[in-house]
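Could you have a look at this structure, given as structure tokens, before my questions?
Shown here: the complex without one of its protein chains, the others still in place.
First chain written, first letter: the chains are A, B and C, and each begins at residue 1.
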Amino acid sequence: MDDQKKMIALLERRGVRVEQIADIVFRLQYPYHPQLTLQDCVESVKAVLTKRDVQYAIYTGVALDELAEQKLLPEPLQSIMEKDESLYGVDEVMALGITHAYGMIGLTSFGYLDKKKIGIIRSLNDETARIHVFLDDLVAGVAAAASARIAHRQQG
Amino acid sequence: MDDQKKMIALLERRGVRVEQIADIVFRLQYPYHPQLTLQDCVESVKAVLTKRDVQYAIYTGVALDELAEQKLLPEPLQSIMEKDESLYGVDEVMALGITHAYGMIGLTSFGYLDKKKIGIIRSLNDETARIHVFLDDLVAGVAAAASARIAHRQQG
Amino acid sequence: MDDQKKMIALLERRGVRVEQIADIVFRLQYPYHPQLTLQDCVESVKAVLTKRDVQYAIYTGVALDELAEQKLLPEPLQSIMEKDESLYGVDEVMALGITHAYGMIGLTSFGYLDKKKIGIIRSLNDETARIHVFLDDLVAGVAAAASARIAHRQQG
Partner (left out) sequence: MDDQKKMIALLERRGVRVEQIADIVFRLQYPYHPQLTLQDCVESVKAVLTKRDVQYAIYTGVALDELAEQKLLPEPLQSIMEKDESLYGVDEVMALGITHAYGMIGLTSFGYLDKKKIGIIRSLNDETARIHVFLDDLVAGVAAAASARIAHRQQG
């Protein structure tokens, strides 16, 4: 199984399908590119998931989420993760690492998604049975990156 | 006239009042802090305007806007500024310099404002008689910073 | 024990004393401020360690280092951490989160320390008995922040 497939499998294990990320990308970019299809967005998300920086961020963030679910983190980190403490910003810092490579458009899209919590980001944020402190931001980071990728391609 | 007053005068010359920036801050923060008053937001904007980094960014961005209005910039920069070329991102990079000091909350609020263009940011963006390539982003940067400042204070 | 003392104890458990971080700060800032004492640098490091963002980053990074030592991380993250894989950049992204609040000076000092690996940063990087994938960058981040803090104070 190649790295991209491993990523997709990992995200599915955590309850996120590529199409759900693509759906966010579509909602961000459709107003600017009326010919855009959902399939274009799926491809852009998959392209982002081939990047090593993105894979490393997802491996690390998901590991922290899963270790918190298994109550394996040292205190006070375990409690911070269980409460999804609003001042904890390591999740956002890590996710922003994903969008950096896509310039300012990626950065501002991430900021927008972080606030609006569209689609699967909202679902992850609201789910209480599992811990998704990092995953919601990582998904926003991937969506912002895939969205910036489309913006750059269409314009250039 | 002290530096903060000079800033306020400069912004007014370009068509932006402190209250209009404070209004954006209020709309960003009111949902989280129901006791917040517009006066609190005015004070937070004024505090941000005392920061040297913020002043330097505003002096530089407004100078570029005004030099473009006077057609004093070398080509191709003059044409880029007149068209408010959408791929030109120096304005956003410069404005983000303002919010960096206020952590991730500042960064994500800037991204949100950059997309939603609330209040005076929208007016600056739509005005055609003058050139505001930098000013709309600088105002978003100041509003995001003032908003993050309130978020940090209320929580800490 | 207050938060700052907990931080100092945590760093000591991982082999880093505040004075060793202060020593890096001194070497960065002494050329510009001949009156600077090592005690000034100790105080600046301690002030940085009171910041919540800094504490959260250190808790998270040290937890990952310790979980890797205990072989509790999922693959491929466990192997990446054991090899201190040079393309893994999550440690640097997380550490940069610390210096953001101290403006551009913090950012460029971090870049310098990341390359030169002065003092305790070098020792952490070279130690093979324990895993310090995150800690070397976190120490660089704290030193860069404490250094920027001195630069801003002396000038303003």
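Just so we're on the same page, contacts are C-beta pairs under 8 Å (C-beta built on N, C-alpha and C of every residue); 3 or more make two chains touch, one makes a residue touch a chain.
Everything numeric in this text was worked out from a predicted model, so none of it was measured.
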{"item": "Residue of A:47, A:101 or A:118 in touch with the missing chain, whole complex considered", "value": "A:101"}
{"item": "Touching residues (missing chain, whole complex) on chain A", "value": "52-53, 97, 100-104, 156"}
{"item": "Interface with the unshown chain - residue positions in chain B", "value": "52-53, 56-57, 59-60, 63-64, 66-67, 72-74, 76-77, 80, 87-90, 93-94, 96-97"}
{"item": "Interface with the undisplayed chain - residues on chain C", "value": "86-87, 89, 92-93, 96, 103-105, 107-112, 114-116, 155-156"}
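In this section, only the chains that are shown with their structure count from here on.
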{"item": "Intercentroid distance (Cα basis), chain C paired with chain B, Å", "value": "32"}
{"item": "Distance between the centres, which are taken as Cα means, of chain B and chain A, whole angstrom", "value": "28"}
{"item": "Chain A, residues touching no fewer than two other chains", "value": "87, 89, 93, 96"}
